[in-house]
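Only one protein chain is missing; all other protein chains are in place.
Labels A, B, C, D, E, F and G are assigned to the chains in the order they are written; within every chain, residues are numbered from 1.
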Amino acid sequence: MTKASLLELLAQVQAGTLTPQAATERLAALPYEDLGHTRIDHHRTLRTGLPEVIYAQDKSPAQTAEIFTRMAASGADVLATRVHQPTAEAVLAAVPAAIHHPQARAVTLKQSPHKQPEGHVAVLCAGTSDLPAAEEAAITAELFNARVTRLYDIGVAGLHRLLAVRDQLAAANAIIVCAGMEGALPSVVGGLVGVPVIAVPTSAGYGASFDGAAALLGMLNSCSPNVTVVNIDNGFGAAYTATLIARMAHKQ
Amino acid sequence: MTKASLLELLAQVQAGTLTPQAATERLAALPYEDLGHTRIDHHRTLRTGLPEVIYAQDKSPAQTAEIFTRMAASGADVLATRVHQPTAEAVLAAVPAAIHHPQARAVTLKQSPHKQPEGHVAVLCAGTSDLPAAEEAAITAELFNARVTRLYDIGVAGLHRLLAVRDQLAAANAIIVCAGMEGALPSVVGGLVGVPVIAVPTSAGYGASFDGAAALLGMLNSCSPNVTVVNIDNGFGAAYTATLIARMAHKQ
Amino acid sequence: MTKASLLELLAQVQAGTLTPQAATERLAALPYEDLGHTRIDHHRTLRTGLPEVIYAQDKSPAQTAEIFTRMAASGADVLATRVHQPTAEAVLAAVPAAIHHPQARAVTLKQSPHKQPEGHVAVLCAGTSDLPAAEEAAITAELFNARVTRLYDIGVAGLHRLLAVRDQLAAANAIIVCAGMEGALPSVVGGLVGVPVIAVPTSAGYGASFDGAAALLGMLNSCSPNVTVVNIDNGFGAAYTATLIARMAHKQ
Amino acid sequence: MTKASLLELLAQVQAGTLTPQAATERLAALPYEDLGHTRIDHHRTLRTGLPEVIYAQDKSPAQTAEIFTRMAASGADVLATRVHQPTAEAVLAAVPAAIHHPQARAVTLKQSPHKQPEGHVAVLCAGTSDLPAAEEAAITAELFNARVTRLYDIGVAGLHRLLAVRDQLAAANAIIVCAGMEGALPSVVGGLVGVPVIAVPTSAGYGASFDGAAALLGMLNSCSPNVTVVNIDNGFGAAYTATLIARMAHKQ
Amino acid sequence: MTKASLLELLAQVQAGTLTPQAATERLAALPYEDLGHTRIDHHRTLRTGLPEVIYAQDKSPAQTAEIFTRMAASGADVLATRVHQPTAEAVLAAVPAAIHHPQARAVTLKQSPHKQPEGHVAVLCAGTSDLPAAEEAAITAELFNARVTRLYDIGVAGLHRLLAVRDQLAAANAIIVCAGMEGALPSVVGGLVGVPVIAVPTSAGYGASFDGAAALLGMLNSCSPNVTVVNIDNGFGAAYTATLIARMAHKQ
Amino acid sequence: MTKASLLELLAQVQAGTLTPQAATERLAALPYEDLGHTRIDHHRTLRTGLPEVIYAQDKSPAQTAEIFTRMAASGADVLATRVHQPTAEAVLAAVPAAIHHPQARAVTLKQSPHKQPEGHVAVLCAGTSDLPAAEEAAITAELFNARVTRLYDIGVAGLHRLLAVRDQLAAANAIIVCAGMEGALPSVVGGLVGVPVIAVPTSAGYGASFDGAAALLGMLNSCSPNVTVVNIDNGFGAAYTATLIARMAHKQ
Amino acid sequence: MTKASLLELLAQVQAGTLTPQAATERLAALPYEDLGHTRIDHHRTLRTGLPEVIYAQDKSPAQTAEIFTRMAASGADVLATRVHQPTAEAVLAAVPAAIHHPQARAVTLKQSPHKQPEGHVAVLCAGTSDLPAAEEAAITAELFNARVTRLYDIGVAGLHRLLAVRDQLAAANAIIVCAGMEGALPSVVGGLVGVPVIAVPTSAGYGASFDGAAALLGMLNSCSPNVTVVNIDNGFGAAYTATLIARMAHKQ
Partner (left out) sequence: MTKASLLELLAQVQAGTLTPQAATERLAALPYEDLGHTRIDHHRTLRTGLPEVIYAQDKSPAQTAEIFTRMAASGADVLATRVHQPTAEAVLAAVPAAIHHPQARAVTLKQSPHKQPEGHVAVLCAGTSDLPAAEEAAITAELFNARVTRLYDIGVAGLHRLLAVRDQLAAANAIIVCAGMEGALPSVVGGLVGVPVIAVPTSAGYGASFDGAAALLGMLNSCSPNVTVVNIDNGFGAAYTATLIARMAHKQ
C-alpha cells in the first residue's frame, strides 16, 4: 500500500463512500497480512515510499507466487530478487504483467503511474562475472524510479577505461560499484569523484577470493572515505540505499 | 586549497597582479606537495569540497604536526584522526588555533567562514564502549558543516529508549549507527525509518566479538536494505559519506 | 525403556511373574544394544525422561529404519531428525505408526499415553528461510510434551510485529528464536522479557552470512544476558533444553 | 527499582502519603536516567526481577563509580563485572557497602532483604585457568539469590573426579560448565545428567585454542543435547540464565 | 619391491644367475618408475617396510588402475585409498586378486606371505558418521599386519560404553580415535590409558563443525598429553603411524 | 594487436596505402572494443608484448567464443583459460585453428610467426592432483614463447626425485612450483637454486587443506627468500610473470 | 605415587607393618588431593608410569610452588612447564633440589633412582626461534628417561644440513620436529626415515604465519604419512607421546 492509496482510502472516508469502521478495519490490517509462512509488511512501503520486495532465495515457487500476488493486489510496485527459473515461471503465471530479468535474477511489476526519474545512479562493474550483482542493482534502482547509467567491464588494471567515464561518474548522485577478486575498483572510483560510492563485493573469482571475502575486506579497508559497503552480491541493498540518496538529492 | 582560494588566485591573474606564468606554476604544484615522507593531495579538497584529513595512526608527532601545519597554511579546514596525546600536543604547539577532542581522538582546525549547516546527520551508539567511534563521526560531520544530533547509549535490548528517539531519526538526512558486540542496532534503526543508515561496527566486546568482526558480519547481513557498512571503528569514513549525503539533500 | 516400563518390570519380579534372573538379564542389557554399526543407549531415556532420538544425517535409510524399529520396540517415544525423503519412507514402511514432518525433516512416533503438556515453549523465527530449524524445534518440543506456540516471520526490521506478540512471549517458560543473516532477533526478544531465550542461528542468508557463522557470532555477543546459543540449524538441541526448562517450571 | 520498591511506592499513594502526581513523576523517570554517557535502564529490573548490572570493561573508574552510585540509590542490588583494580577502588570509595571479588573481577552490593535461595546452580570448571569465568558465574548467581555449588578443577582427562560429583550435579536445577582448551567437559557432564547445562568457553589455553575459539566450537558441536553456549569468558551471562531457570524450578 | 625381493635379487647375483651389471641396472631403476603422470617410489617400501599406497582421490580410474597394476607387479602389498566406485571397478578389472572395501573407500592387495600380526591397534569411533575414517584406518592397519580391535559408536555423552571397553584400550599398543562434532573422545580415552592416542577428526557434523575444523581444534587442544592429531578424515595416516608404533612395541 | 601489426599499420601510412585519418580511427579504437558485456583491451598487448587472454570461468560459451573471435581477428595470439568442455567446443567451432588443452582447461591460438624461444621456464608439480594448474602454467608459458621444462610428481617426501632434477632447475630463468597439501615444495626448491621461484598453491588435498589455504599460507611463509606466490590454482598468472622474467633474462 | 611406592605400601601390608585399614585409607585418598584451587591427580602417574606435570601458565607463583611441593612430597619426579621467572624462583625456594631450564621455560625435579634410558628420541628444530618448543620437548623426554639427541637449526631451505643427520634420525624410536613459518620440515624428515614423526608447529614467524596457524596447517596436510601433529608450541605433549613410543620400543 502506497501513500497515494492510503490518501485515496481516507478521501473515500471523507466523501462518505467508506465508513470509518470499514476504513479502520483495512488500516488495522496494515501492519502485516499473515499468510501462515510469511507476514507481509505493507507498512514498510508507507514508511519508506519504496516498493514491496520479496527475497525469493529460500522460498518455494508457490510461496513466492502467492506473496507476489498478494503484494500486487495492494497496488504497489513489486520486486522479487534471487528468483530462479521455476520461481519466475510461477510468478509470471500468477501475475502476467510482471517482467522477468534473467541476468538480474529478478522479477518486477510496475503498477505506479510513470514519473520523472528522481535522481541519478551510476552502476559500474569490473568484469562479466560481476554482471548478476550489477544488473540486480540496476533493475532495482530503475523500479525505484532512479535514472540508471550502466558502466560495465571497467577494471583497475586498465585505468584508461575508467578515466574515459569520469564525467559520467561525477554526474551521478550515487555510484554503485560491483567487483570481485581484489575489489579495488571502489577505492579508485571514490578517489576520482566526490560522490557517495556503495561498494558491492561479488563472489566472482576463485581460490583466495574465498567466495567474495577478499573483495569484501578490500572494500572495507578502502582508502577512499566516500566508500561504504554492503554484503557480497547484494546488488539490491546497494540500489535501495543509492535510490534513497538520489531521491534526496533530487527532491530538494 | 579550496575553490574559494582558487578563484582568488584566478582573479589575481585577471586583475594583472599575478602573471599567468606564476599562476601556472602554483597550479602545477597543486596535485601534491612532496614532504619526502608524504605527498599532500590538495586536489582532493578541490574535487570534493571537503576539508583536508590526516590519518595520524602510524605517523610520528613531528610528521603529523608538519603535515597539519602545511595543510593549515593552504587556508583549508583540517582534520587529524587517530591522534594520540603526544601527537595532539605537537600539533597544538605548531597550530595553536587547532582544537583537540580527546574522546574522538581527533584534532580539528576551523578556518573557513561560518556557514549555515548543510544537512542533518544523526549519530547513535549502543554503549559507552562505542563512544570513540561515535565521537569521531560527530566531530567529523560537524567540521564538514553538518548539523549533528548525538543519541548515545541506545541498545536493542531496551527498545523503549530507541522508540523514544524515532522522530529525531526520521528527521535526519543520514544516520550513523556505531555498535559493537552483536551489531544489531543498525538493522532495527533501518527498519524504523526510511533514511540511509551507515553502520560502524566497533571493536567493543570480548571473546567471540573477535575485535569487532562479529558486529561487522552482523551489519553486512542486515535485513534492513538501507544499511551500508564501513570498517570497524571507522567513524570518520561514516561521517564523510553521511556529510556528502546530507549536503546533497540540503543543496537542492 | 522408560521409568514406567522399568517399574513394570520390577513389579513383575515382585509379583513372581518374572524371575530375578530374567530381570537381571534384561537390565544388564540396558546400557546399550549393539547393532554392529550403532549401540543404542536406552539408559539415556531413563536418565532424562525424554524420548529416544536418532540423528539420521549420515545413516542409510536401512540403518535408520533398523534403529527406529528397535527403539520403538522398547515402548518409548521415538524421534528421528535430519530425515531425508528416502529415509522417511524406509522408516514409515518399517513402523507405520510413525509420522513424517517434511518441513521439520523429522519422523516421530508417539507411544506414551497422552498427558497434560508440561510447560510452555514459544518458537520464533525471523523469515521463511528459518522454518526448517523452527519446525524441527517445534516438533521436538511437542513430542517431548511441551505446549508450543509458533510465532513465525518476525524480523527486527519490523518491530511492530514483535511488539504485537510480547504477551505471548512473556507467558512462555522458554523461548526458542531461530534467525539467520545478522541474528539480531534473540537480543531484541531477550530485552523484552525475563525468560530464558535459546538462540538458534540458521544457515539462511548468503555472502558474508558464511552459512550461519555471522548469525552465530551475533547471538554469542548478545547484549541480552538471558540468551544462550546452540549450533547452527540445531532446532532439536534448542527444543531439548527448552523442554527441560519448561518441565522444571511446570513440575514444581 | 525492584517490584518491592514499586509496590511500596504505590502503597504510599494508596495511603495518601504520596500524591499521584509525585508518583507519576517518579514512574515516568523509570525508563532510564540519562547520565550523558550512559542511560540507566531501571525498567530491566522491573521486567526481570534481577539486579542492575554494570559492564565496566570500557568504562573509566569515575564513570563506573557514578553509575554504581546512582543504581545503588534506587535501592536495588547492584553488580559490576569486568572490574579492574582501580575501578574497584573507585566504586568502594563511593559505595563503602559494596564488596570486591578480585578473582571474579566483580563488585557487588546486596541491599535487598535476605531470602531463602531460589533454586540451585552448580558451577564446574576444568582447570585453574578457568577460575575467573567460574567465579564470575558463581558470584553472579549468588547475588541473584541462587544456591551455588562450586566444583572446580574437574577435567575430562580424569573421569573419576567427575564421576565422584555426579550426585551433586544431578541435584542442581542448572549447571554451568567453564572450560577452555578443547572444551569437552560440558558434553561429558551433559551426558551424565538430565539437567540444562550452560557451557562457558574460556580463553584459557594457547596456540590452536585461538583465545577460546576452539572451546567455543567444541561446545557448539556438543553431542549432548542439553548443552547451550554463551560467549567466551561470559560467566555472567551463564549465571543470569541459570538463575532464571533455577528460579522457575523453585517457584512452582 | 620389498626387502625380501631385494635379498632374492642379490642372492641371484651371488649364485651367478644374474650378472652384477644387470643387478645394478635394476637397482638403479629403483628410486622411481616414471609413468608420465606419476613417478612410483618403490624406495619407500624399502625404507619403511610398509606397503605401497595410492591416493586415488584426484586420479582417473585408468590412472589408478595403471599405478596399482605396476605396483602389484613388484610383488609388494598394495593399498589404494579414497577409491570411488568406478575406480574400484577399474582396479579390480586389472588386478582381480584385489579386494574392495566400500565403507573404507579402499582397495587392497595382499601378496606377502601370512605372518603373525605385529602389534595391536585399537580403532574407536564416536558415531556412525565416523565409520568411513575408522574403516580406512582399520583396513590400513590390517594390511600393514597389525591386529585390529574395532570399538565403534562410543561417544562421550554415554561414558558407560567407554568404561566398558577400558581393558581393551589398555591392551593396545596404539589407539586410533575417530570423532567429529566436538572431538572430545580422544581426550577422554587419553585420560583413561597410558597408550599413544592418534586422533582423527572427521567431517561428520553440521553448522559450526565447519567440516571437521571444530573437531580438529578440539583434538589439538586436548588436555591429555598422549594425544597427537592427523588431518580431518585421515584414517590412513593414523593407521600408518599406529602400525609403526605397534610394530616397534612388538619387535623388541 | 601486437607491436608488429602496429608497425605494419604505420608502414601502410608511410607507403600511402592508408590515410592518416583511417589510421587514426583504427588507433583511436584501440583502447577497447565494447561488446556490451565485455570491453576488449587491445592496449594491454601493446603495453606488454604478450597475447590477449580471456578468463572464461563465468562467461557463457557464446560470450567466450565471441570475444575469442574478435581477438583472433586482431592478428594476436589468443589464450582462453578456465575453459570447460562446452565452451571449448563453441570456441573451436568459431575459430577452427584454435587448440584445446583439456588437462590445462585452456584453448590457445597461435598466429604470430615462429620465433626462437625467449628464455626458459621450469614447471614442477608435487602430485597428479596438481596437474591442472601445472599444465595451465606450461601451456601459457609456451604460447608466450618461453621454452618449458615439465618436471612432474616430485614431492618433498621423496627428496631423491628432486635432487635428480637439480641441474634442470638451475638452468631455468624462472621456476614455477605447483603444490597442494602442505605446499612445502617451493621452499625446498628455492633453497636448492638461486633462481626466482613462483609458487602456485593448488586446491589439491582435503580436510585441513581448506581448498588450498594451507598450501597458500605455507608458501607465503617460505623460509627461502626467492619464493613469491600467486593465487590458488593460478597457473596462468605464474606463467605470465615467469615469462616476463625469462624474456628479460633472454633479451639482454 | 609411583608403582614402586605402591608396591612398597602393599609389601608393608603383607609384612604386617601396615594394617589393611590404614592402607585402604591411603589408597582411597589416591584419586586426587584437593588443594581448593587444584585437585592433584596422583592416579595418572600410576596409570601411565610417567611423572607428575604442572602447567604453570595461568597459575600464580604461590599456587605453582604449592602444587610442586605437594607432588614432590609423593616421591615422584615432577615437571612444571610454561614457568616464568618469578614462578621458577618461587618453586626453587620451596624445593631447592628442583632445576630451572630457562630456555625450555621448565622446572624439573628428579627423585627416582637413575635407570638406563628407555628408548631414544630425536628432537629437531628449524631455527633459533623454535628453540623454546624444542627445549621443552627435550627436557621433558629426558626427565621421562628417554635418551635425547638434539639436532637444531636444520631448515628445509638447506637440505644438506638435513641429509647430514639422516643416520641419527633413522636410529631414533620417535622424532620430534619443531618448526614455524611454513612448517615443511616434518614432511621432509618423514619422507627420509620410517620412524614416527611428531610435528610441533611453533609460533615463530610473522604476518601470514598467523601465530603458528600456517605451520599447523602445513603439518596437518603433510604428504608423509608417518607425521602426527600436536598443538602450536606444545613441546611437552610431543615429548610425552614420543616417550611412550620409545619406551614401548625399548621395553619389549
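Methods note: contacts are C-beta pairs under 8 Å (C-beta built on N, C-alpha and C of every residue); 3 or more make two chains touch, one makes a residue touch a chain.
The model shown is predicted, which means the values in this text are computed figures rather than measured ones.
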{"item": "Neighbouring shown chains of the undisplayed chain, as defined at the top", "value": "A, B, F, G"}
{"item": "Touching the absent chain when the full complex is considered, from A:Gly119, A:Pro132 or A:Gly191", "value": "A:Gly191"}
{"item": "Contacting the left-out chain in the complete assembly, out of F:Val78, F:Val107 or F:Val195", "value": "F:Val195"}
{"item": "Residues of chain A in contact with the chain not shown", "value": "126-127, 155-159, 163, 180-184, 187-188, 190-192, 205, 207-210, 213-215, 217-224"}
{"item": "Positions on chain F contacted by the hidden chain, ascending", "value": "44, 47-50, 53, 173, 191-196, 198, 216, 220-222, 225-232, 236-238, 240-241, 244-245, 248-252"}
{"item": "Touching residues on chain B - with respect to the absent chain", "value": "31-32, 34, 37-39, 41, 43-44, 55, 57-59, 63, 82, 201, 203, 211-213, 216, 231-234"}
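The rule is short, and it goes like this: only the chains that are shown with their structure count from here on.
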{"item": "Chain centre separation in whole Å, for chain G relative to chain D (CA means)", "value": "39"}
{"item": "Inter-chain centre distance, chain B versus chain E - centres from mean C-alpha coordinates, in Å", "value": "61"}
{"item": "Separation of mean Cα positions, chain E and chain A [Å, integer]", "value": "55"}
{"item": "Per-residue multi-chain contacts in chain C, two or more chains", "value": "44, 127, 157-158, 191-192, 207-209, 213, 216, 220-222, 231-232"}
{"item": "Chain contact topology (line, ring, star, complete or other)", "value": "other"}
{"item": "All pairs of touching chains, each written as two labels joined by a dash", "value": "A-B, A-C, A-F, B-C, B-D, C-D, C-E, D-E, D-G, E-F, E-G, F-G"}
